[in-house]
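Omission of a single protein chain aside, the complex is shown with its protein chains in their original locations.
Take a look at subunit A:
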Amino acid sequence: MKSTILAGALLAFATATSVHAQAIKLADVAELSGGGATVGTNWKNGIDLAIEEINAKGGVLGRKLEVTHADSQSNPGVARAQVQKALDAEPYVLLGPGYSGSVKVTAPLAAEAGIAQIMGGEAAELTQAGNKFLFRTSFGQQSSMPKVAKYIHDEMKAKSVAVVWVNNDFGRGGRDVVVKELDRLGSKVVADLSTEAGQADFAADVGKIKAANPDAVFVYLNEEESARILKELKRQGVTAPLMGETTLIGQKVIELAGDAANGARGHVGLTTDAPVDLIKAFREKFSKKYNYVPDHNGLKGYLAVYMVKATTEKMGKVDPKKFADTLHGLTIKAADEPGILMDVTFSDTGDIDRQSFLVEVVEGKQVVKQVLPKVK
């Protein structure tokens, strides 16, 4: 009797492993509900689209990709529990989360398990903690802010700059890098204004900007606050050119700020409006499948899966332990792997170098004005 049960268990185990040996398992933990639902849903849909494409063409090294999605509820605590659960199932690579705060608390878990984590967070500190398993899909602040500062100094010819930032990890991280870079380039920061997350009234802050009379204003706030300050800047008649990041010129900001967003410029790492044929094709495929136009988070999820594909094919085998080592320092060219959309190079810290875009809001629409080249 005992031996029958043992034999049965062995058989079941053998069947299970053989089925799974064929598919490469990925685990995704994303913001599928809560405040980050837009971020997480775009990310998830991007992943699903990429996997569908890759599997339709025969998979990676002849093996199909398979993904499980878990919901972090936009909450770092839940994200941690979900990542632990996902890691217990021993995935090949962990995808997500998208929020920097959630990445911060889950990265040590993935590193401990020796599993590479490809995520959407953009806070500078994430890749500065010496984690050997963490990879970005978009620019960290330490890559984007120097480009922003260079643009303000070289193109806007601003000798004096007002910097407005939101007083949280995201805002402070960006502010520190941009102020340092502006200083290095010789543009003087004449007003350095911290504001609160969720702040409604920007009359006093804009009053200070007006008093400082800068050549340019750098605005680094979350979307809603960006819309409010844009309205207030218009209300008080500030005419200095405005520069920001994705958060200043995003579609949501344009919708909220209306006319006041016109003329604002921003540095954008990834945009579905980019004048790049592969990105246009991605946007078309995505819109056809999901019936809406994706934001940059859709691109990030899509790229994450193609990073897995390109790295695995480079190794020539499916080896979770070697994955991170192979991806460090790797350059993936869009000519070889069209799914990566644009040539990209990964640094030893998991940061990326890629071309990016300078976008201006013209009559309520994002218009790509300039393509900023890779740094190296």
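Assume a contact is a pair of C-beta atoms (placed from the backbone, for glycine too) under 8 Å apart; a residue touches a chain by one contact, two chains touch by 3 or more; residues count from 1.
What we mean here is this: contacts and distances are computed from a predicted model.
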Which of "4Fe-4S dicluster domain-containing protein", "TonB-linked SusC/RagA family outer membrane protein", "CN hydrolase domain-containing protein" or "Branched-chain amino acid ABC transporter permease" matches, in UniProt, the chain that is not displayed: "Branched-chain amino acid ABC transporter permease"
Sole contact to the chain not displayed, among A:Asp183, A:Glu196, A:Asp319 or A:Asp336: A:Glu196
Candidates A:Lys252, A:Lys285 or A:Lys374 - the one touching the absent chain: A:Lys252
Residue of A:Leu61, A:Ala204, A:Val362 or A:Val375 touching the missing chain in the full complex: A:Ala204
Contact with the hidden chain (one of A:Gly62, A:Gly186 or A:Gly237): A:Gly237
Residues from subunit A at the interface with the omitted partner, ascending: 35, 38, 167, 193-196, 198, 200-201, 203-205, 207-208, 210-211, 224, 227-228, 231-232, 234-237, 252, 255-259
